[in-house]
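Coming up: chain A.
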Amino acid sequence: MKKLLVDYEICHRCPKCVVSCSYFFHPGNNGLTALREEIAYSLICRRCENHPCVQACPNGALKEQEGTVRRSPLLCVSCKSCSLACPFGTILPELLPYLKDRCDLCRESRLEDKQRFVCVNTCPYGALRLVEEEEIKEMKNLQLVNNTLVVKAVDWLALYGVKKL
Partner candidate 1 sequence: MIFLLWLLVSLVVFFGLGIITGWLERKLTARLQWRVGPPWWQNLADFVKLLGKEVVVPETATSFFSLAPVIGLAAVTTAGAMILLAAFQPGSSVDLIVLIYILVLPSLSLILAGASSGNPLASVGVARELKLMLGYELPFILALLVPVVKAGTTNLGVLFRLQLAQGMTVGSISGLLAFGVALLTIQGKIGGVPFDVSEAETEIASGLLIEYSGLLLGIFKLTRWMLTAVAVFFLVFYFWAGLSRVPSAIGKYLLIVILLVLIKNTNPRLRIDQAMKFFWGWLTGISVTAILFAYLGW
Partner candidate 2 sequence: MSNHYFQLLRERFPESILEGKVHSPKRVYLTVKKESLVEVAKFVFRVMDARFSTASAVDCLDRIEILYHFSLDSQDVFISLRVVIPRERPAVPSLSGVIKGAAWIEREMHELFGVNFEGHPRLNRLLLPEDWPENVYPLRKDNQDKDIGKG
Partner candidate 3 sequence: MNLLTKALTKSLWVFHLSTGSCNNCDIEILDCLTPRYDVERFGIVLAGSIKHADVLLVTGIGTRKNAKRIQKLYQQMPKPGFVVAIGACSCSGGIFRDGYPMAGPISSLIPVDVWIPGCPPKPEAIIAGLVSLLGKLK
């Protein structure tokens, strides 16, 4: 089965996500925002001991669940206080929309194949790709977020020119 690969090396520098999404219940939906949020909480978050983000939220919308932070879309008012509070820049302001976006990874076989994964085709920077299981094994810096989502993490060492030991 194919998986969706998000290349965070490209994404994390992107000023504004502009992909289209085939998720249909909420037109104008950009499923990738939801994915990036999920990626942020599961991969980038440092899991601080006293969770400054949780403490900063005026509405108790953030909560630690199973080790990661989760945002309740029903309580969040998109004030972005958590974003300010996070010392590691995990929660980017643009990941906190008031009306939550949704990505179901095109799982529901609701569409013709050519219409699926429009996000992959519409990312102008080529950050998204569909990959086979075999391919994944060969690549470096990969993180599995869930069964269908893989992330190519940022190679910070290479980025800042630090040689690996």
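Definition applied: a residue touches a chain if its C-beta (ideal position, glycine included) is under 8 Å from a C-beta of that chain, and two chains touch if they have at least 3 such contacts; residues count from 1.
On how the list was made: all candidates are chains of the complex that A comes from, given by their letters.
Quick caveat, the model's predicted, so the values are computed rather than measured.
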| item | value |
| --- | --- |
| Single touching candidate for chain A, where 1, 2 or 3 all sit in one complex | 2 |
| Interfacial residue positions of chain A with respect to candidate 2 in the complex | 24-25, 27-28, 110-111 |
